[in-house]
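With one protein chain removed, the remaining protein chains of the complex are shown where they sit.
Right after this comes chain A.
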Amino acid sequence: MPKVVYVHPDGSQDRLDVPEGTSVMQAAVAQGIVGIVAECGGSAMCATCHVYVDPPDAESLPAVGADEDEMLDCTACPREPGSRLSCRIVLTADLDGLTVRLPEKQR
């Protein structure tokens, strides 16, 4: 099962085994990871599941879609080149070991 590493703003980490087909947001919410709020439950409508993905992981992700791009302009913490909505990152075997950084706040 692919692993995902969630890095909190204080540097501490949570590592989760995430079934393929599950989003980085869904896995975080199911395990109660603080820092992913995900108000809208995955509709790309709330911008509260914002994460930062650094190179080289960032290159292995699918391109940012139109709805995601729009919502990333509405995040509580500044948008950076590696900004993504974690509801739009669905785990595959290729993404094993993906590391996402959590922002200071989601609202």
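Everything that follows uses one rule, which is that contacts are C-beta pairs under 8 Å (C-beta built on N, C-alpha and C of every residue); 3 or more make two chains touch, one makes a residue touch a chain; residues count from 1.
One rule holds in what follows: contacts and distances are computed from a predicted model.
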Chain not present in the shown complex, as UniProt names it (candidates "Amino acid ABC transporter permease", "Imidazole glycerol phosphate synthase subunit HisH", "Cytochrome P450" or "Acyl carrier protein"): "Cytochrome P450"
Residue of A:Asp10, A:Glu59 or A:Asp73 touching the missing chain in the full complex: A:Asp73
Option from A:Val4, A:Val24 or A:Cys46 whose C-beta touches the chain left out: A:Cys46
Missing-partner contacts on chain A, residue numbers: 29, 37, 39-41, 43, 45-46, 48, 67, 70-71, 73-74, 76, 105-107
